[in-house]
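Part of the complex only, each chain left as placed.
Lettered A, B, C and D in written order, each chain numbered from 1.
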Amino acid sequence: MKQIIAVLTVIAAIVVVWYAACIPMNIKGVLTEQERAGAEVLPPSAKDRRDMGEIGLTLNNSFAIPATWEQDRPRLPAPHQVAIEMWETTIQKKITSKRSLIYHGWVTLSATMLGFAIGTGLGILLAVGIVHSRVMDLSVMPWAIVSQTIPIIALAPMIIVVLFSVGVQGIIPKAIISAYLSFFPVVVGMVKGLRSPDAMQLDLLRTYSASRAQGFWKLRLPASMPYLFASLKIGVAASLVGAIVGELPTGAVAGLGARLLAGSYYGQTVQIWSALFAAAVLAACLVGLLGLIERTVLKRMGMAQ
Amino acid sequence: MIPIFGAIGVWLLGWWLNSRLASGPYADTRMVRFLAPLIFGLTVIVIWELVVRGLEVSMVILPAPSVIWDRFWDSLPTLWADFVQTIIKGALSGYIIGCISALLMAIAVDRWDFLRLGLLPVGNFVAALPIVGTAPILVMWFGFDWHSKAAVVVVMVFFPMLVNTVAGLREATAMQRDLMETYAATYWQSFLKLRLPAAMPFIFNGLKISTTLALIGAIVAEFFGSPTLGMGFRISTSVGQLSLDMVWAEIVVAALAGTAFYGLVAMIEKAVTFWHPSQRS
Amino acid sequence: DEVTLQLKWVTQAQFAGYYVAKDKGFYEEEGLDVTILPGGPDIAPTQVIAGGGADVTVEWMPAALAAREKGLPLVNIAQPFKSSGMMLTCWKDAGIAAPDDLKNRTLGVWFFGNEFPFMSWMSQLGINTDGKSESGVEVLKQGFNVDPLLQRQADCISTMTYNEYWQVIDAGVTPEELVTFKYEDQGVATLEDGLYVLEENLSDAAFTDKMERFVRASMKGWKYAEEHPDEAAEIVLENDATGAQTEEHQKRMMGEIAKLTAGSNGALDPADFNRTVETLLAGGSDPVITKQPDGAWTHQITDAALN
Amino acid sequence: MTTGDPVIEAKHLDLTFQTNDGPIHALKDVNLSISKGEFVSFIGPSGCGKTTFLRCIAALETPTGGTLSVNGMTPDEARRNRAYGYVFQAAGLYPWRTISKNIKLPLEIMGFSAAEQEERVNKVLELVDLTGFEGKFPWQLSGGMQQRASIARALAFDADILLMDEPFGALDEIVRDHLNEQLLALWARTEKTIGFVTHSIPEAVYLSTKIVVMSPRPGRITDVIDSPLPKERPLDIRDSTEFIEVAHRVREGLRAGHGDDV
């Protein structure tokens, strides 16, 4: 309860700051528009205004403040503009419509899920290899870290082209980029998790002279579950970013990334912001869903009180 | 076909070498920890070379490592200028501003429980915003030069840093806090003498995560507008000119810089948190 | 027969001819099943075709010639665009009236293979591009939109007559506030949207046959689009998967595009080619191409297709 | 045995924790008076409220009923006056500080001068027999040495009352014996009032002038045993009949309050 109040307060504060920030951010554009519409603006020349501070302009032309929240192509759209855009593009559009955010969200989501599945699978396999083979631990793990310093967006177009050349198109290239981003947290978390049983627990199995496979299935794997879920939550958010990145170079075809790009391309800031929020909402939902699964699984395993 | 068999052979050789190293008597020495990944990397590079040459993969799809190597040495001045623009000016300044402001915010969040309850969930939500989306907005706001890149980096590193620091500041055990209580210590005394040092491992964890994020952020942001230099600029224009060797040379720079940056922070971490069990073993 | 066409940019009226041909069944009449792949900001069509991801691609000639020098033998088989739509759009109040006024200014330029005409022009004007000075300009890598101009981060930006210029206008700027320099007028026009294939494929009879039918149907599409701009714009809108394009913008774009395709029957005019090559060769210290390309175009397809 | 005015006095002390599983009655009607210079041990099964009672004295927990006074003040005032040193079960030294810096911690907080800090550190290090280890980090010391350092830390600012919550619980018997001996010596020298929680019957009997036996659910005092042992106590005293008698009485008291719910 206390938490809800706190969150609401913080959100309210952010909204207030946001509205306030709209004024200096948009004032120049608004004044130009007002001037064209015939209003008296101080100073009258656009060139003078360019060199003036935003605050000074606002003070000079306080009549223009409401207009900073209603611009068509603002530098910073006001919260209600974003909210209205989101409302119109989700609830009021058919979900099959190309103008529906839900449609684009779905396109991104499907690539995210596929990439997440691939990335998680690979990540777990790699982690199992690293934990069980010293050779892999020594030689592969450092490169897994280095791989994260490569800017994926630089590789994304090339991945897409290379896959094109072997005839793979559509969702797969996006999924692969999204897998690239999600595999690392999973590897790190899973390696940690598979190594989490302490020496005593491992020794216990030795006293039973258990095989390696038995050790894996009966001890390491169950013990790694909390770590797995923690990294899955990071991984799924990264997956989504990957899917969006993958949508950029393929151009404005479909998906939230395409929506962002198109918004940016046509200077539709409101559209960018609403796509951004849609992405964040999607990420929050995915993480929340995983949290729910985590709780049920761990509860059934008896690991959550 | 011969290069392909060669590639398979090289792979087996590299793996065999590493297996020997890993099961050998020096498996735990620093030497092997350094050598093994090196051998693995070299193996991959040789195989790459052989496959590209063997299958005659087009230069404009995937250049061979030797070509990239040549391009790297030929273009050092360009690469250096790009490095300065993107890493030093963009990434580094953003990293510093972002980390420091996150640290200050974390202190505020830690001081007022209300903020922790309210701000952290919102922060997690904002952190989920895909950076690629914020980049064009920030370029619009902060201009084409490195300032907007730094702004993107600030946004990227802020929340991981905040979340880690806040977690770290809560790391001191109940017993350690009670101890401070028995001394009737003030908030700031217990902050400086207990909570901040206890949080260091977490803070450094955040700092390490942020190194790679900073690099990626600065490069990505250049895709959305830049002056005519910078690593992101070079990568995107070089793809357009089909100078794939240049693209890979920049990727090499990014990987080198990222690894060095990460290594540097890890080294400082070792010096500062020498007392932590994870650093002692 | 299946044909994959890689576009240079996102789905818009710039490519109306191909969409019309597909939608109106012109391709089908020729027995072709055409897949149109939209491009994007980081997709190099030349790279796609090199990787075998497409049979034919829409590309600008400077980029194609540059790729050719890089060892990717692209050949122009048709040229639906007669004139260039690229221009530099500047604020008049910044005090720019003639090309010479560009000195000491900040200019937004597209890169990714589209910077070549600009570089040639600057070197012809004797302006260096290393930064602001009495004899130089500061060049910005412009993003995908016209913000740099609107936000006054640049004095001039690159625009296309059919697209970005109108975005500036749509943002509330009046044409009187702007000064434009068309590359066409400055004598540095280079050929834009042409159709390119890999040279090696041209010796394959089955392939050339397919291309002949493709070019024939495409040109039919273009001419139809020129005559029915509104319908063409509608077709483009239907094919736009993002849902971001507006009808008004596409109709206007179609009108402008029609001006550029007018006068081309699809066959490349060697004079245009030579002018393009000369412009590019004159690219100053860092020319786009260094030697006269040969075999970079052919009438083989258009001759067969259009007769 | 030095006895004097009651330094700690609890009357009808009550404490109920509100938890998600309902309230827990951790202390019920606790009455106890501790005089100056006494060594009082608290013993009882897990969960009987030993720690809770000690924490109430230290003002780390607020009773929900009854009165509690420390040096005639409320516990919180006493805390602000730095009336007591508290030693926890684990040494709880800060790993990033050397032993001497750890001992200086309360002195820094209380604003002692650097010279005074130095002097006091040396004094208490000697008291707990750790001279020569001031530059070491905690993890470089054995468990017993760490625990001695933590006692030194509690002694450094020279409070009259020393509260110790199972300070030797994690140590082995031999080390424990040794520290018990030293603690007794220290107590004899300094005349502090000591409250000491333990699980070990021999330890309680060996150390205390008064043994408080507690019982859980709800936490309460079931027996208070005054020890007839002399102040001078060699380790051998543990094999004496008096000792065994007291120990027996404590064990009986414990068993009575315990039931069979192991």
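To be clear about the criterion, a residue touches a chain if its C-beta (ideal position, glycine included) is under 8 Å from a C-beta of that chain, and two chains touch if they have at least 3 such contacts.
Note that the structure is predicted; figures quoted are calculated from it, not measured.
Chain composition of the whole complex (per this structure file, using the shown labels): A x1, B x1, C x1, D x2.
The rule is short, and it goes like this: only the chains that are shown with their structure count from here on.
Which two chains touch most often is answered by the contact tally, and the pair is A-B. Using the average of C-alpha coordinates as each chain's centre, D ends up farthest from chain C. Averaged C-alpha coordinates give centres for chain C and chain D that are 85 Å from one another.
Taking each chain's centre as the average of its CA atoms, chain A and chain D sit 53 Å apart. Distance from the chain A centre to the chain B centre is 18 Å, each centre being the mean of its Cα atoms.
Across the assembly, chain C contributes residues 41-42, 44, 47, 50-51, 143-145, 147, 151 that each touch 2 or more other chains.
Residue positions 75, 153, 157-158, 161-162, 165, 248, 264 of chain A each touch two or more of the other chains.
Chain C meets chain A in the complex at residues 9-11, 38-44, 47-48, 50-54, 93, 143-147, 150-152, 167, 171-172, 174, 240-245, 249. Of all the residues in chain A, the ones that touch chain B in their complex are 2-3, 5-11, 14, 25, 75-76, 134-135, 137-143, 145-146, 148-155, 157-158, 161-162, 165, 237, 240-241, 244-245, 248, 256-257, 260, 264, 269, 272-273, 275-277, 279-280, 283-284, 287. Per the touch definition, chain B reaches chain A in the complex via residues 15, 18-19, 21-23, 27, 32-33, 36-37, 39-41, 61-62, 114-115, 117-119, 121-122, 124-126, 128-134, 136-137, 140-141, 212, 215-216, 219-220, 223-224, 231-232, 235-236, 239, 244, 247, 250-251, 254-255, 257-259, 262.
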